[in-house]
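Of the protein chains in this complex, one is absent; all others appear in place.
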Amino acid sequence: MIIVMKPDSQEKDVAEISKTLSSLGLGVHISKGTERTIIGVIGDKRVLSDVPLELMPGVEKLVPIMESYKLASRTFKPEPSIVDVNGVKIGGKELVIMAGPCAVENYQQIMDAAFAVKKAGAQFLRGGAFKPRTSPYSFQGLEEEGLKLLKEAKDATGLQVITEVTSEKAVEIAYKYVDMFQIGARNAQNFHLLREIGRSGKPVLYKRGSATTIEEWLNAAEYIMSEGNYNVVLCERGIRTFETATRNTLDISAVPVVKSTSHLPIIVDPSHAAGKTQFVLPLSKAAIAAGADGLIIEVHPNPRCALSDASQQLTPESFDELCADISKIADIVGREFKHE
Amino acid sequence: MIIVMKPDSQEKDVAEISKTLSSLGLGVHISKGTERTIIGVIGDKRVLSDVPLELMPGVEKLVPIMESYKLASRTFKPEPSIVDVNGVKIGGKELVIMAGPCAVENYQQIMDAAFAVKKAGAQFLRGGAFKPRTSPYSFQGLEEEGLKLLKEAKDATGLQVITEVTSEKAVEIAYKYVDMFQIGARNAQNFHLLREIGRSGKPVLYKRGSATTIEEWLNAAEYIMSEGNYNVVLCERGIRTFETATRNTLDISAVPVVKSTSHLPIIVDPSHAAGKTQFVLPLSKAAIAAGADGLIIEVHPNPRCALSDASQQLTPESFDELCADISKIADIVGREFKHE
Amino acid sequence: MIIVMKPDSQEKDVAEISKTLSSLGLGVHISKGTERTIIGVIGDKRVLSDVPLELMPGVEKLVPIMESYKLASRTFKPEPSIVDVNGVKIGGKELVIMAGPCAVENYQQIMDAAFAVKKAGAQFLRGGAFKPRTSPYSFQGLEEEGLKLLKEAKDATGLQVITEVTSEKAVEIAYKYVDMFQIGARNAQNFHLLREIGRSGKPVLYKRGSATTIEEWLNAAEYIMSEGNYNVVLCERGIRTFETATRNTLDISAVPVVKSTSHLPIIVDPSHAAGKTQFVLPLSKAAIAAGADGLIIEVHPNPRCALSDASQQLTPESFDELCADISKIADIVGREFKHE
Partner (left out) sequence: MIIVMKPDSQEKDVAEISKTLSSLGLGVHISKGTERTIIGVIGDKRVLSDVPLELMPGVEKLVPIMESYKLASRTFKPEPSIVDVNGVKIGGKELVIMAGPCAVENYQQIMDAAFAVKKAGAQFLRGGAFKPRTSPYSFQGLEEEGLKLLKEAKDATGLQVITEVTSEKAVEIAYKYVDMFQIGARNAQNFHLLREIGRSGKPVLYKRGSATTIEEWLNAAEYIMSEGNYNVVLCERGIRTFETATRNTLDISAVPVVKSTSHLPIIVDPSHAAGKTQFVLPLSKAAIAAGADGLIIEVHPNPRCALSDASQQLTPESFDELCADISKIADIVGREFKHE
């Protein structure tokens, strides 16, 4: 970290800061420029997290030099991580596709969805049991009943299952039914929930919040990891911008940016980014071409009868075409994906 | 709601949609234009919330005509609401100021803060006991111990106390200690928590999320109100934009916009919007001039020793000046605020 | 267009509006709902562009139903357009790549760049002669001298040349030297310049502004097209968002969105979107996978000596690899690109 002093700061201001830093075991390097004095701070800046340096006399501003997250950074762990969910490896050579309906609705629906996505090559079945809906008057999910149906679909197909958890209680209930938790964008900075998931030890797909910078996202991942749970897979699903032609703006650059600063795997959710089925295929291809480790896609056996997010769920036929295309692009970018 | 048909839609598509709408008890009005057929839907559109009209054959898009929230809207309740917290009325002629430290740190700190803000005219003492911090390595709050200190400060000064709750468990613990709950920006779409607060019946200060539109915010307030808790006060605290000179961009227009579409009171948090003490005073004055019903301000007896958000907490002296200025502006805009 | 009336609007308000619309030759369809009366307007709404309907008594708001641009829309021209620049077809089966330095610096630099990009497969040489720089103290371009060098490079290699024009005078000077004009993001809503380019008749690459919605962009393209110049190629180059890890946020979804609403070709500029060379390759692959008709890429024979935008210009070697990769992805998405 760099401390930039005000033009009118005094020698004694610099001396007092140096003293404070030294007392915390940090090194100090002072540069006197033509217009400003600058103090370089050397050592682990986390000891400074609750020290209001910016309020000390003569200080103009603080300039961070390194990322503030640690466990998620490439500096900490240079080689890419692979998250292993019962043998399915996320972040390795093989691409991983998670697919299924927005919400688990009934036995027939989830079974049909499960067999359809399995046939096309998906390794994971997704399905919501606890639904965070914009309006309280909309369908809110089957809760534990839905989790039981997911488990049945898992047993019948051998797919791994993933579901969103929205509260401590949901984590507790879902623990025994699913293979992986999902944290949705609306809870991206619900630190209480992140810690709970950290303590659970179960692999987690952690979606970016719609107003969260990549740096804040990796910092928040630290809440999960600092509890000892390193099985974190990131998911880019679009950010909020002024553009309204799509539900969110897919930040495709987040894929190479995350790859350059973190060792965690990253997949893309084109369904929530686009909000419209017609854009899901091009965005899926773009995500894999950009280097994503996989996709999570909404697929419904009969979208016209879906109880939520109807306009962004693919039919099994469209999803099958998507998997075929992804399989071809995988080769070009040095990855693998088996489509039938 | 308006359904816009595609240029190449068929007579039978329109007929099928009309049939579906009629079967739900909705009225239908069909307009054939030169390039498009348009179907007007008449009646309570909430019966449509889980019907994927946009997927029916021939449909190009849906255009909502009315706001999707009900209980929070002026259409539902034309006169402004006043939220009464043990006799302190928020939304009436008198402005309400909530002030206190970012976090409760110890007995002396909270007592000093309480007496200082009371003296300047504040009606509420704020103080965090459960702190959502960006990094897990930062101070996370005193939890129940902090709540007890808040209660002591309340008993000593007669101030109402407000604290942020970040989980179901926090709601349960804090219930008996505080007069009003606060929902922070990071939990603005944590619907599980909103419902819990709704069930608690306790007055709540509900902050806007940093990527939440005003319409989404009012929709989410519906989660609290639909549980029977109408004691909701909104709080604008800045949104996320490309500008980084301030911590967030205070959306000052949200004040008159909310006043025009909702009956709920709205106050402003200039401390989190600005992120720097030097901008808190001008933004506070602007908020009151724009018609806000009050302010929530971070004040610390000794900001240089604060354990969190040090750079945005006012000294008691600055807060006193702020209250003096607010008192004068109150007169100009037809409100009242007693300083001293 | 739909006119939504206020809940307390009168019969006579509706009658007056109907009269106004009829007098303009427009059809009217009135729907009386349970809470609102709605008026559908039938006909070419452009006659309304200067009629302040929203101020007529009883009107709550106007809801547009159709896009407001015409010449650029798929409704107007359903089949995709191909822009032919001296035989190089943009928008056809073959992908088009434009490449070259940020700025033309001297004879050797532009010749080296031209031969290098030609060898890798590019069909266009780009190079700035009029540079809009953030600071007035930075290199501003060689102006006409630079255009002469571009022309020499064209004559030597057979490449088409494209350059940015930033004023009416620049249009006039550059006309005889270059094959295609470029309008930069900073001038995306400089309507005066758009009209000038429209009148020039020369093919134009029209970049999206960093705060321009897709709809506004297509509307502004109408300024060029309404002057009779239909040779417009769009270019997505990133929009401004809260994320700062990249120079801009590439809105990759703009590619399929534009394809679905407009017939104009669209290419992508990953260099300005990313702002860093290390992200140019993944974003280029993503753009082609998403369906873009081509790319415009900054390439400099010796980036370390570049006079502007050094950190986002590829070396000839990296550009050659990029073209090889694009060639492979082209096949997968049903396009062609000849590398070597």
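Going in written order, the chains are labelled A, B and C, and every chain counts its residues from 1.
By our rule, a contact is a pair of C-beta atoms (placed from the backbone, for glycine too) under 8 Å apart; a residue touches a chain by one contact, two chains touch by 3 or more.
No experiment lies behind these values; they were computed from the predicted model shown.
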The omitted chain touches A, B, C
Write down which of C:Ser9, C:Gln109 or C:Thr166 is the residue touching the left-out chain. C:Thr166
Filtering B:Ser22, B:Asn86 or B:Gln278 for touch with the omitted chain leaves B:Gln278
By the document's definition of touch, the residue of C:Leu149, C:Ala306 or C:Ile329 touching the omitted chain is C:Ala306
Among B:Ser68, B:Asn219 or B:Thr241, exactly one should touch the missing chain; which is it? B:Thr241
Tell me where the left-out chain touches chain C, residue by residue. 46, 49-50, 52, 54-56, 68-69, 130, 132-139, 166-170, 186-187, 189-193, 195, 209-211, 216, 219-220, 222-223, 226, 239-240, 303-308, 310-311
For chain B, residues in touch with the removed chain: 211, 213-215, 239, 241-246, 249-257, 260, 273-274, 278-279, 282-283, 285-291, 325, 328-329, 332-333
Hey, which chain A residues sit against the chain that's not shown? 2, 4, 7, 27, 29, 31-36, 38, 40, 42-44, 63, 65-66, 75, 240-242, 244
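Keep this in mind: only the chains that are shown with their structure count from here on.
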Just say which it is for the chain contacts: an open line, a closed ring, a star, complete, or other. complete
Hey, which chain ends up farthest from chain C, C-alpha centres compared? B
Degree value of the rotation bringing chain B onto chain C, based on Cα positions, nearest 5: 180
Centre to centre, by mean C-alpha position, how many angstrom separate chain A and chain C? 31
Give, as an integer number of Å, the spacing between the C-alpha centres of chain C and chain B. 39
Would you mind listing the residues of chain B that make contact with two or more other chains? 240
